[in-house]
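In this view, the complex is presented without one of its protein chains, the others remaining in place.
Now for subunit A:
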Amino acid sequence: MEFNVQSLSKTFGEGRHARLVLQNINLRVRSGEFTAIVGRSGSGKSTLLRCLAGLERPSRGVIRMDGQPVTGPGPDRGLVFQNYSLYPWLNLAQNVAFGMELQGRFSRRDIRERTAYFLDVVGLGDRRKLLPRECSGGMQQRVAIARALAADPKVLLLDEPFGALDLHIRATMQEFLYRLWERTCLTAILITHDLEEALLLAQQVHVLAPNPGRISHTLAPNFDRQDLDNLRFSPSFLQQRRGLAMAMESVESCSDVPQGAS
């Protein structure tokens, strides 16, 4: 699997109201990679991810997956939103099974087995009968991840999946996602505004500078990730985080010039 984004631009609106949100984005994600895209609010992260998912059409440029242009949403690209995305009338197991049922290419037995497997993977095997509203935010996000994985995508797209969770649960979920990625041959693209999260989890970190959104830095942090909780506070991690934060700051202060129509 290879994801390839070539000179992607996205403009919302037309004429005088046109607003350039993404400018000339180039990206490449290979099979098995964990990529993070980090940027502050309004930089166009979600728009970029929605383009990758096929939910938004690029104004210019192409997105290819294994050479094929992406023209719309499809089951080869699983998506996890920040919240509101479980089907409230289905219990957790039914939520996980739903994608497979929609696709119609899984047998009854496959669906049953895969549902049980992925619920176990996210540690909710014994909660299968609960309704979403009976679950905490962290549990709901784990189910959303399990549901996306069970539908058998080639790449998992995550839009600030832990943004609504408190710090403690967030750390647990980051650990969870990282171990999941290690264990399975998952390809993941994670959107976040949290530098720490990006550096902690991803092999490739792309920084999206705002107005218009463009990739200003790309780095490949190389840490020993045996112990994420300690890594957060290790000097080399903190140093790299600080360096990146300063670099982002300097790019942003340059981009505060008024932007012309595209």
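The rule is short, and it goes like this: a contact is a pair of C-beta atoms (placed from the backbone, for glycine too) under 8 Å apart; a residue touches a chain by one contact, two chains touch by 3 or more; residues count from 1.
Just so it is clear, contacts and distances are computed from a predicted model.
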{"item": "Undisplayed chain, where the name is taken from the UniProt record, one of \"Aromatic-ring-hydroxylating dioxygenase subunit beta\", \"ABC transporter permease\", \"Carbon monoxide dehydrogenase\" or \"Protein-methionine-sulfoxide reductase heme-binding subunit MsrQ\"", "value": "\"ABC transporter permease\""}
{"item": "Options A:61, A:75 or A:163, residue touching the unrepresented chain", "value": "A:75"}
{"item": "Candidates A:151, A:207 or A:248 - the one touching the absent chain", "value": "A:151"}
{"item": "Absent-chain contact - pick from A:47, A:85 or A:240", "value": "A:85"}
{"item": "Contact set of subunit A toward the excluded chain (per top definition)", "value": "53-55, 72-75, 77-79, 81, 83-85, 87-89, 98-99, 102-103, 131-133, 144, 147-148, 151, 153, 157"}
